[in-house]
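To start, the structure itself, in structure tokens.
The complex appears here without one of its protein chains, the remainder shown in place.
After this line comes chain A, so read on.
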Amino acid sequence: MMFMTVAAEAAGGSAAFPPFETWHFPSQLFWLTLLFGVLYIALSRFILPKLGGVIEKRGDTIADALDEAARLNEEAKEAKKAQELHLAEARAKARETSDKARAKVDAEIAADTQKVDADLAERLADAEQRIQKVRSDALANVETIAADTTQAILSRFGVSVSEADAKAAVARATKN
């Protein structure tokens, strides 16, 4: 208690509780009105609209950017779809081309094979014919040689036989 009175005396002699001293009420109200008024005008007229504008602008910017992003995303999706379509088309075309080429090549191969086969068959037939002729020629020669040999053997034995007889005899013998 002693502190308080000392302090109050030091402050000007009045022992009243400061918030309930009335001498400063007009001053408090005056400065409060003035300063609160100034603050209100500064905030409501100048500062808050600007601050709100900045926030709103940011919101708009973000919304715009999001819209743009969504639009670009849509575009990209469409482009991807188009690209896929394109790719499928190209693939189909490539398959068609390769099929055609294969068919062509197959046909060519078949034709060539046929030609070669025919050629081969012809040559084989030729060769066979030749072999046949050679063989028959050879067989004919064998009869002549056999007849000559028979004549020669018989002439050694002192028997002479005509060529025609010898041939006939060989033919009879080879028939059996």
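Please note the rule applied: a residue touches a chain if its C-beta (ideal position, glycine included) is under 8 Å from a C-beta of that chain, and two chains touch if they have at least 3 such contacts; residues count from 1.
Here, contacts and distances are computed from a predicted model.
For the omitted chain of this complex, the UniProt record lists the protein as "ATP synthase subunit a", which is one of "Aliphatic sulfonate ABC transporter membrane subunit", "(2Fe-2S)-binding protein", "Spore germination protein" or "ATP synthase subunit a". Seen across the whole complex, the unshown chain contacts chain A at 2-4, 6-8, 10-11, 17-21, 23-33, 35-36, 38-40, 42-44, 46-48, 50-55, 57-58, 61.
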